[in-house]
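A single protein chain has been removed from this complex, and every other one stays in its place.
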Amino acid sequence: MSDAITASEFRVRYAESDQMGVVHHRHYLVWCELARTDHMRRLGVSYRDMEASGLKLPVVEAHLRYRQPARFDDCIRVRCWVREVASRKVSFGYAVERRDDGTLLATAQTSLIAVDSNHAPTSIPSDIRRRLVTAPDPVRL
Amino acid sequence: MSDAITASEFRVRYAESDQMGVVHHRHYLVWCELARTDHMRRLGVSYRDMEASGLKLPVVEAHLRYRQPARFDDCIRVRCWVREVASRKVSFGYAVERRDDGTLLATAQTSLIAVDSNHAPTSIPSDIRRRLVTAPDPVRL
Amino acid sequence: MSDAITASEFRVRYAESDQMGVVHHRHYLVWCELARTDHMRRLGVSYRDMEASGLKLPVVEAHLRYRQPARFDDCIRVRCWVREVASRKVSFGYAVERRDDGTLLATAQTSLIAVDSNHAPTSIPSDIRRRLVTAPDPVRL
Partner (left out) sequence: MSDAITASEFRVRYAESDQMGVVHHRHYLVWCELARTDHMRRLGVSYRDMEASGLKLPVVEAHLRYRQPARFDDCIRVRCWVREVASRKVSFGYAVERRDDGTLLATAQTSLIAVDSNHAPTSIPSDIRRRLVTAPDPVRL
């Protein structure tokens, strides 16, 4: 796996299940965010420091495809990569997999825009933008 | 508003905010689900009874566009309608608005498939399918 | 019901269920917060305005007893009241009930302290404190 695609791993929490006996679909957005934060950290961008310096990246679009259910106690791997980066916007791709057998559980993409501390649109600083190396989608989203 | 598009209203909970000072983007999926459940109830389909009878409707795809942030204590209105219905799949559309000034905060669509109690694909029973009256999108999704 | 005890009503969301088929226990803290915010509003204290003016009330202690499970689609009523108020601390009590038959599902109490915008302890302003009228517990907590 190249540095442009990294993976985060964790176990499904009981609280993430719903009465269908599977992970409720909203939690995949949390998992994607976790993977995105990890991915950016590995690219040298601390999301925490970035926010402290006044730059925020709210999600403006999300598209998820749920393929197979995840269940409580499953070990999950989320692969994350940058799909596109422009002056004010960055898009990420995600592949959510069951770690033990590699089954693809879900794919997702999210787009984020840069805003300042007043929630007004701004540009992604060039030193951050330079680190957000793109990768071709490793799976069909 | 025709019966084919109904609305649910509620106030944003403190717990739905994040450190950006706005509603975290995952909660819109919960709000859509709440509006979908209400909408189906008004169409004569109790989601609770439907699940008790062995039919479940997991979300297989979701697409959300976040336009303006929602904030703690805002009164929210989610309009919901059926976009398409087929033998095993149904799609819903959503417009999330701030009630007081009608600002469109987000739009979304989700697709759900019918599964039985073993999580195997099945058909939507005709009496339920007949009630799921479609409506043209009242806003661009 | 006196003004010193008010009630909030809502329906259980699907997303609040877990794979045990009942509401996951963390959500009762969210329900208590919702009821507390409503109760304070009725006493003339807007939590939103209070935070905007720099005063925050983080929870420092919570004690919950879960008596009967709540389930998806149940109509819930949470009664809320102020138990005690001091210069820097206020305690609330809660009775979570199923509305249709009045069954007591849970009781809870939470203590909150006043902090300023730097998260440093501060006093509850006298005009707010005066409004936080206490009530004796209507049920055993």
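A, B and C are the chain letters, set down in written order, and residue numbers restart from 1 in every chain.
As a working rule, contacts are C-beta pairs under 8 Å (C-beta built on N, C-alpha and C of every residue); 3 or more make two chains touch, one makes a residue touch a chain.
Computed from a prediction, not measured in an experiment: that's the story for all the values here.
Of the options A:Val30, A:Ala86 or A:Val139, the residue whose C-beta touches the omitted chain is A:Val30.
Checked against the full complex, the candidates C:Val59, C:Leu104 or C:Ala135 give a single residue touching the omitted chain, namely C:Val59.
Listed for chain A, the residues touching the missing chain in the whole complex are 10-11, 13-15, 29-30, 33-34, 37, 46-48, 72-73.
Residues of chain B in contact with the chain left out of this view: 14-15, 17-22, 24, 26, 72. As for the chain not pictured, it touches chain C at residues 19-22, 25-27, 29-30, 51, 56, 58-67, 69, 119.
Just so we're on the same page, only the chains that are shown with their structure count from here on.
Simply put, chain B must spin 180° to overlay its Cα atoms on chain C, rounded in steps of 5. If you average the CA atoms of chain B and of chain C, the two centres end up 28 Å from each other.
Centroid to centroid, with C-alpha atoms defining each point, chain A and chain B lie 23 Å apart. Multi-chain contact residues of chain A (touching two or more other chains) are listed as 19-22, 26.
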